[in-house]
Every structure is written in C-alpha cells, then in structure tokens.
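Up next is chain A:
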Amino acid sequence: MAVIIKKEPEQKTITIAELLPEVIAIRKRGMRVCQICAAWVNEQFELSYTFANDGNYLLLTLRVVIDKDVEVPSITPIYPSAVFYENEMKELFGVKVENISMDYKDKFYRIEEKTPFGPESEDE
Partner candidate 1 sequence: MAHFFTFAKTALKNLTSKPVTTKYPDAPIDYPARSRGHIEIDIDQCISCSLCVRNCPTECLAVDKNAGTWTINRFDCIVCGYCTVNCPKHCLKVVNGYQKPGTEKQAATYQKSPEVMAAEKAKKEALAKKKAEALKKAQAAKAAKAAQAAEAKKEGD
Partner candidate 2 sequence: MARKHKRNIVPFGPQHPVLPEPIHLDLVLDDEKVVGVIPSVGFIHRGLEGLVDKRDFKEMVYVAERTCGICSFQHGMGYCEAVEQIMNIEVPPRAKYLRTIWGETSRLHSHLLWLGLMADAFGFESLFYQCWRIREKILDLIELSTGGRVIFSVNQIGGVLKDMDAEMLKHFLDVLAEVETEVHEIQKTFMLDYTVQSRTVGVGVMTKRQIHACGSVGPFARASGFKVDMRKLGYEAYPDLDFEPVISNDGDCYARCDVRIREIFQSIDLIRQAAAKIPDSELAAKVKGNPDGECFARIEQPRGEAIYYVRGTGKKFVNRMRIRTPTFANLPGLCEMLKNADYADVPLMILTIDPCISCTER
C-alpha cells in the first residue's frame, strides 16, 4: 500500500498591511507560490494567495478581502515567479497591483475588452 500524505489545506484571512510580512515569513519557511487568484464576491475582491510546501504537501492560503479601488502591493520582490499571476489578475479583474517586476501593462492576454471578469462588466 502506498504511503499517503493527507494534509488538510489551511486558510488565513489577513489585511493588506500584513500581506508582505506574512509572505516573507512564508518564503523563509521554504514554500513555493502556487497560484494567486481573484474573485468578485459580495461587491468586494477576494484575493487568494496560495503557497505549498512540497515536503509535507501542505497547502496554505492567505485571503485578502478588499474594495474595488484599493491598491495591493506586489509580491514579486519576494517571489519573482508570481509575475504572471499578478499580471493576469490586473488585466482580467482590474485589481490595482503596484510594483510588479515585469508589468505587461494590460498586454499579457491581448484582449479587446478591459477587465472582462471585473465588476464593471458584471453590471451589463
């Protein structure tokens, strides 16, 4: 029988101010960034930053709930590989992410409509 490593995913809700310190602490623990995702729920953006530890298969999610025009600092200075996730979030949802290391300025997906999944187009 294979040895199965079962770990329940953990989730933590934090504020924007705590985001960068938490991410630095996670980087020190040696985890890698898995995905960054945005959802428009209840008139607010719910950002989920997911990190994984490959030694014990732990999945840790940081949840940041913000309003529409709040600026979010980029985590690319800490995790350079997060650049594509943040560009996607900015382009498709209109989340204002600041200081991305390689900012494609809305040309990552080359789409015609601005922020198609974002709040303005939801009203149409």
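Basically, contacts are C-beta pairs under 8 Å (C-beta built on N, C-alpha and C of every residue); 3 or more make two chains touch, one makes a residue touch a chain; residues count from 1.
Keep in mind how these were chosen: all candidates are chains of the complex that A comes from, given by their letters.
This one's a predicted model, so the numbers in the text were calculated from it and none came from an experiment.
Here chain A is shown alone, and of the candidates 1 or 2 it touches 2 within this complex. Across the complex, candidate 2 is touched by residues 1-7, 9, 30, 32-35, 37, 39-41, 46, 48, 50, 52, 54, 57, 59, 61, 79-81, 83-85, 102, 104, 107-111, 116-117 of chain A.
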